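All protein chains of the complex are present and in place, except for one that has been dropped.
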Amino acid sequence: MSKRSIEIWVGVFVSAGIAALIMIAMQVSNLSSMSTGNTYQVKAVFENIGSLNVRSPIKASGVLVGRVSDISYDDQHYAATVTLSIKSHVKFPKDTSASIYTAGLLGEQYIGLTPGADEEYLAEGDTIMFADAAIILEKLVGQMMLNKLSD
Amino acid sequence: MSVTTDENSASLISVRQLSFRRGDKVIFDNVDMDFQRGKITVILGPSGTGKTTLLKLIGAQLDPDQGTIHVDGQDVHKLPQSELYELRKRMGMLFQTGALLTDLTVFENVAYPLREHTKLPERMIRYLVLMKLQAVGLRGAAGLMPSELSGGMARRVALARAIALDPMMIMYDEPFSGQDPLSMGVLVKLIKDLNDTLGLTSLIVTHDVREASSIADYLYLIADGQVIDQGTPENLAKSDTRWTRQFLDGLPDGPVSFHYPAPDYMQDLIGQ
Partner (left out) sequence: MTSVLRVIADLMSNVGQSGLHFFARVGRSIQFLLTLFRALPSLLPRPDLIIKQLYSVGVMTIVIVLVSGAFVGLVLGLQGYNVLVRFNSESSLGTMVGLSLIRELGPVITALLFAGRAGSSLTAELGLMKATEQFSSMEMMAVDPFKRVIAPRFIAGIISMPLLAAIFSAVGILGGYFVGVGLLGVDAGAFWSQMQNSVDFYEDFMNGVWKSIAFGFTSTWIALYQGYDAVPTAEGVSRATTQGVVNASLVVLALNFIITALTLETN
């Protein structure tokens, strides 16, 4: 086995391996759908976030526009502060409202944005005024039972 | 005892009060030896007396329990790794089996120390390697793999490799064992010629009395961790120490018993 053909084979091996890695990363995992471009951060305060996660999707009219980048608990207001990273080419009015929805009955939770009518746009560091808490299934069931009882 | 550390002293290697133990077994017990520059010194002894161990101690692959070994004025066991490696470049060693690198050709094996330790251009390396191979008569085998060589040829290639860096000394570990008479003769002549033409200091560890004494300038006889006798071949031939006679003449019984130490034979047979 000459030195040159060893080098060629090693070259083939390494590039096949890297190609496989890239194929898996782009084609199989969600890397390609993850925003890799520039984003701007806005905050939203929710009374309850349910099972929202860091990297949960943010959608507007069902289209992915960003991801949750941070979740923390604010002990001044006793509420959850969620940081939303939104693709910088997507603009939303100042009075946009955010709600936490569930995809399907038992699917993952995501933040849905509903644009308002303000002239000005949300910018880096702003806080979304209107934020609806997550719908907690247990609460809902409890409420329904209460309603039934009081009927 | 004062140790001569003068670089120009007559002895290249001096062993002083060397003791080495492997587990409970004493291999060397307070041994003194000197190896003269430019001479062939042979260490004779029965198998299993730690002759190979002595070479490894001199090459600082093993550390002694006590005592010192000076090579060219330097205490090999006190040298930091980098200086030890510098010293080893000037110490050739021929292993019993040759110990060629099995994945390299004969040519590349001889070129190996040159490539590792020098920055010579490829043409120069080729020139040197062919020269060394010519010296051991195997220039024609340059393209072979070590697995294609006979035992004697492998040793000669290893010898060419050992002299690749033009060392000041070569240690031979059992160079004659398992050789047919012809290749034995070749090796004996080669060792003698190399020693004389390159001005080397040679150290041969062996149990082949006849071949060794034919080229030796000085002989050491070791057994049971001690130097039993020493002297020039002529002196030893005249020696009448019982041990020396037994070993040199190949007598089956003598101070070195034919039997491995055992309880009384009859008692062992009858039991308890």
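Lettered A and B in written order, each chain numbered from 1.
Keep this in mind: a residue touches a chain if its C-beta (ideal position, glycine included) is under 8 Å from a C-beta of that chain, and two chains touch if they have at least 3 such contacts.
Since the structure is predicted, the reported quantities are computational estimates derived from the model, not experimental observations.
Trainee: Who does the absent chain touch among those shown?
Mentor: It touches the following shown chains in the full complex: A, B.
Trainee: Thinking of the whole complex, not just what is shown, which of B:38, B:59, B:151 or B:231 touches the missing chain?
Mentor: Considering all chains, including the one not shown, the answer is B:59.
Trainee: Can you work out which residue in B:102, B:197 or B:267 touches the chain that's missing from view?
Mentor: B:102
Trainee: Among B:24, B:116 or B:234, which residue is in touch with the absent chain?
Mentor: Candidates B:24, B:116 or B:234; residue touching the omitted chain: B:116.
Trainee: Where the complex has a chain not shown, which of B:16, B:70 or B:88 is the residue touching it?
Mentor: Answer from the full complex: B:88 touches the omitted chain.
Trainee: Against the chain that's been left off, what residues of chain A make contact? List them.
Mentor: With respect to the unshown chain, the touching residues of chain A are 1, 6-7, 9-10, 12-14, 16-21, 23-25, 27-34, 51, 53, 55.
Trainee: Write the list of chain B residues that the hidden chain touches.
Mentor: 56, 59, 61, 85-86, 88-89, 91-93, 95-97, 99-102, 112-113, 116-117, 158, 161
The working rule: only the chains that are shown with their structure count from here on.
Trainee: How many angstrom lie between the centres of chain A and chain B, each centre taken as the mean Cα position?
Mentor: About 74 Å separates the centre of chain A from that of chain B.
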